[in-house]
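Other chains of the complex are left out, but the ones given are in their true place.
Letters A, B, C and D name the chains as they come in the text, with residue numbers starting at 1 for each one.
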Amino acid sequence: AAESVITWMYVEAQPNVIDVWRGIAEQFEKDHPGVKIEMKFLENQAFKAKIPTLLQSSEAPSMFYTWGGGVLKAQAQTGMLRDVTGALDADGGAWRNTINAAAVDALTFDDNVWAAPFRTGVVAFYYNKELFQKAGVDASTIKTWGNFTDAVKKLKAAGITPIAGGGGDKWPLHFYWSYLAMRQAGHQGFVDAKAGKGDGFASEPFVKAGEYLAELGKLEPFQNGYLGATWNDALAAFGDGRAAIILSFENTPGTQAVNSTSGKGLPVENIGRFPFPALDGAPGVVTDNFGGINGWTITKNAPPETEEFLKYFSSPDVQRKLARDAKILPVAKGASDAVSDPLLKVAAEAIANETWHQNFLDQDLGPNVGAVVNDMSVAIVSGQQSPADAAQQIQDAFSLENP
Amino acid sequence: MNTTSILAKSLPASGAGITGRTNRRRRSFAKSKWPVLVLFLPPALLLFTVLVILPMGEAAWYSFYNWNGYGLPTQWVGWRNYQLVLRNSAFIQALINNGLIILVSLALQIPLALWLATMVTTRIRGALFFRLIFFLPYVLADVAAGMIWRFVYDGDFGLAAGIAHFFGFEAPFLLADRDTAMYAILAVVVWKYFGFHMMLFIAGLQAIDKSVLEAADIDGASGWQKFRLVTLPLLGSTVRLSVFFAVVGSLHLFDMIMPLTGGGPSNATQTIVTFLYNFGVTRMQIGFGSAVGVILFVICVTLAFSYKRIFMRHD
Amino acid sequence: MASVELRNVRKAYGSLEVIHGVSLSIEDGQFIALVGPSGCGKSTLLRMIAGLEEITAGDVVIDHAVVNDLTPRERNIAMVFQSYALYPHMTVAENMGFNLRLSGAPKPVIAERVNEAARMLDLMPLLDRKPAQLSGGQRQRVAMGRAIVRNPAVFLFDEPLSNLDAKLRVQMRSEIKTLHQKVGTTSIYVTHDQIEAMTLADRIVVLNQGRMEQEGTPMELYKKPANLFVAAFIGSPAMNILDGTVDGEGGEPAARLSDGTAIRIAADRKVKRGQAIKVGLRPEHLSPGVGGTVLAGQTLLVEPTGAQTHVVFDLAGQPVVAIVDGEYPARYGARFEANIPAEQVHVFDRESGVAL
Amino acid sequence: MTDIAAPPIDAATEQTGGRRLSVGTRTYLYVCLIVVAALVIVPLVSTALGGFKTLSDLRGNPFGLPSEWQWSNYGDIITSQRYWLQMGNSLLIAALTVFLTLTFAAMAAFCFAHIRFFGSDYLLNYFLTGLMFPAATAILPLYIRIRDLGLLDTYWGVVLPQVAFGLGMSIILFRNYFRGLPVELFDAAFVDGCGYFGFFWHVTLPLSRPIVATVGIISFVGSWNSYILPLILLNSESRYPWPLGIMVYKGEFSTEWHLVLAFITLTILPTIIVFFLAQKHIIAGLTAGAVKS
């Protein structure tokens, strides 16, 4: 019989997670004879570089990882994707109803859903309890940016590298600028900027956010050589206990261990979490979350079983399994109860109670503006650009793309 | 500076055209030449045109569009991409870096190569072995060399760290520091390519009539005088060739930068080609990237031709 | 100007000895030619004198001082190379003045000396050209000019004419001879062309496989070659060599060839009856009807050259060359008769090759 | 008879003649040479040794011998399929590139060297422009062209552009060599009754072994080490040549330097072995004709 082959392209590098996925895929294959799922790994950078060209070739995968946002929008506009709206709404919305609305919304443009939601994420500070204790810092007291910089100073004074940063990859540092901008501009500020109102991203709150970031940079809080360090290097620095704080994804407890020199990393008990603090006198609140909403995009020529598989993949049972074994924050309604890991639980709660969820800016604003945001974040931290210039450059790039 | 640049040796010959020699070819056989031309030329011609010349022309065309590579280019933007490129501080940095690489090649690498070449063409035991060792980095892939030096420079695990710890100070992160990264890369460039230039010089030295050097001995030249007044002038064409390679090669530098810094930290080590890759290819800004390609092309061709005109006239 | 002496000089490349102890003394102002077949060690010997090649054993003495360890510059010699070895990037004037420039002579002095030498060699109009713009003969003259400018103690020449064509070679030969007559510098001249050696040199040294075979004036070598090698090497066309045995008694010895022909040889040759010998007959001594032994055979080849004709004829189954007058009616296939006087017949021991 | 490839005189290979160097000069030479050689060798050796260490060993002791030899670092890679797959891919791509380059370039160069035809000068200069710029300048249009030809993510998709970009140089090298063949050979062959094809087949090709080796080596080394073209034109990891593979590996095991070092060592090892075995030809090839022209 003619086999349908679903090619599945992903960037996930944690072997245990991939094992879980493979298990799910094998189960699906068993349930659907004649369907074969081929898993293809592509390294993150290569993946981002390749997808546009891949999409237009006969080699396009059936489904691939997406961060949503402008990138997904551009891809959708090529007509190379197959939207999943129909599948979601079939049988009276049988699939759509099982999923958090926020996740679906994040993957929707022009009233079409362009990817099947898979997981959400939230970026927050993780810290090394032992080192905090050594420096005499109490994490629970960090409520404002001022508290945070004080903590950094204290850590530094105690001879501890305060923060692990991955400036070589750039995007890890854009977390700082993004969060600061969210806190300073607030949800409305972002909406206005995106709508091109006023000076857009060059307007005052964004410059102000940059100034906070520049101040942080001046404290030299990052580990030695952070500008050349990759994200993995940063995780390793945190996991080895060489730096006390990392602004990172919800899966940090796992990834820091994998990347650490010993391969074991910090014991989970030794890791704490606190949300990105608020800024005095600014509209942003601590419950405004920054983090990914990931899904799987289906390409035009994918076999019809692909939707079937993705529906299965986001079904509550599978999502629970993923939450438990792969330590993700699930998108299926009610699946978060399977989150057992205490730190992940906190993250899941944060999502449950969030007031606004902002997708990663380097995805949300499209690959080009996003790259500029990354560049500028690094430039501000390292003192290369004044916050005002940086904001202007982001705005320039943005207005070029969105005339 | 990939191997393809070797060809430039032939650059001097390029304009030479038909010499008297070919004039001798008999014309009475004119009839029989067409079958050969018709069979022998087209494969090369076709491949070259389709995969080299046309894409180059298309690059020029795309450079006037804002295009992300999906579908067909439709959004004509005139010279805007060029303006953006030339205003981009990272591009300016890339130009400066390319200049720096050229400078170091000329001021450091070529003299070093020449110095070593004169040493390994003397009559000492092991000269051939040293030649091989010095040439070794050149045959390694750029990517591998970049990776090896990334390790050497690594502040945690690398040799730089080892040395620093040995002397008891904190390991520097040479590649992560804007102020040092480019110099670190320059060192790798020299490390990687001096052997190639040395080989050129060895070939050049061997082509010098030995009896001319003996004549200088007889004329009473000391070792240094012999080098400065006889060897060096006679190496003229080799030096010019070597300079040409260094210049063209440095403009092409890409493979090695990627594993080392990828152009970072904060664009401190971009070259024109890494800039093209980072800002054009990975961001799918086809128009913008093509504009960079066209600028690079113009720089290469201008340099090549003016260099040829000025320095290689006599070769 | 200086005398040059070689004292049992040897040269080995690794374990291969190529010069096996050569001793030679050259007087001040003499013109010496070193001749020998290719590979016999002429260049090596010359280069040892120049200081370009290390001396394995023995001494090179210039002007009564052992110079083994001196550099070429300290030996004050000048050398003209086979390939001329002109500096391609310098003009003729610069080429010629390079040595003086290195020794720090002031510019006007250099110019004057260069001009003087250029005038002597007729190079004045060429002073500003580069070597590539010169003809072979002109380059050769520049190479000589470079040598004389510095006024060296000794001139060394390594086959300086072998890259020139025949006509030019003859012309340059005269120029070298004339030059030596003018400046009188001690000269050592390497060549494999025996005509060149004979016409140029006061004395000739014949080398063979790193050994000296004979040394003497050109006419000595021509008339009294010490052995077969020298006999065959000197003279053009080369001496005819035939196998024979000594026959005839006491006052009238003769060499008997394989076909029975007897050739009378001079009575004073130290030959024993029955001795196996080689007989040497110079072509120019084989002329029809001048007395002496009559040798006859069928004409194999007739080569007219104008004034003279070379006739190759068959003698005891071997081709023998004779030189006859251009008017002589030689004809292919005809019988040819030549005479040779006994005192012109050379005899050599067949084993050792030594002249008897 | 013209000697076609008379080897140049090389003082270093004939250890005998001439004057010996003084002890002082020798000492100076050896000290300088050894220092430079150390600078070349140390990074390479530490890379190889690093592959035998554990990560913590590497951290404490990047230079020295491993405190405990971790053969498994190498063993795991050697026994992995990906290593052999990448090597095989590189080999296949390089072999195809070399074959096509030699064939096409030799044929075209023959026309330029031996046949006078209208526009041959212009055509040659046309090929020469190929020398001027790297594939990078036109990488994006090139990508689109390969895509349109349906060759994306195939070996041919990498091979053909590599051949095309190598043609300019190869044609020049071939042509210069062909023109260096004695003209009389051509005359003699004509008198013997050859036409152009006969001359190409019976005389030019058999006499061109040195230049075939040269061009072959240059294009092989270029292909074997090339990174940017496969990076853009290949998608499936199963077709990756090793320079791409090494980068992926580095991406996967970024902080595990010991594994990365082992992988680097294993991937460059063939290059080094081949280099030392064939050094004479490689050096001759890469510096070919550089000084003569």
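Please note the rule applied: contacts are C-beta pairs under 8 Å (C-beta built on N, C-alpha and C of every residue); 3 or more make two chains touch, one makes a residue touch a chain.
From a predicted model like this one, the values you see are computed outputs, not experimental measurements.
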Each kind of chain is drawn once; how many of each are in the full complex?
A x1, B x1, C x2, D x1
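By our rule, only the chains that are shown with their structure count from here on.
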Out of every possible chain pairing, name the one holding the most C-beta contact pairs.
B-D
Quick one: which chain's Cα centre is the longest way from chain B's?
C
Rounded to the nearest Å, the gap separating the Cα centres of chain A and chain D is 42
Take the average of all CA coordinates in chain B, do the same for chain D, and state the distance between these two points in whole angstrom.
15
Separation of chain A from chain C, taking each centre as the mean of its C-alpha atoms, in whole Å:
93
Two-or-more-chain contact residues of chain D, please, as numbers and ranges.
18, 20, 55, 59, 232, 247
Shared-contact residues (touching 2 or more other chains) in chain C
51-52
Listed in rising order, the residues of chain A that touch chain B in the complex are 45, 48-49, 52-53, 55-56, 74-75, 77-80, 167-168, 170, 224-229, 367-368, 371, 375, 378-379, 382, 384, 400
Okay, in this complex, where on chain B does chain C touch?
209, 211-212, 214-221, 225, 229-230, 233-234, 236
What residues of chain D sit close enough to touch chain B in their complex?
8-15, 18, 20-21, 26, 29-30, 32-33, 36-37, 39-44, 46-47, 50, 55, 58-59, 61-63, 103-105, 107-108, 110-111, 114-117, 120-121, 123-134, 136-142, 144-145, 160-161, 163-173, 176, 179, 183, 190, 195-197, 200, 218, 221-222, 224-228, 232, 242-243, 246-247, 250, 257, 260-261, 264, 267-268, 271-272, 275-276, 279, 282-283, 286-293
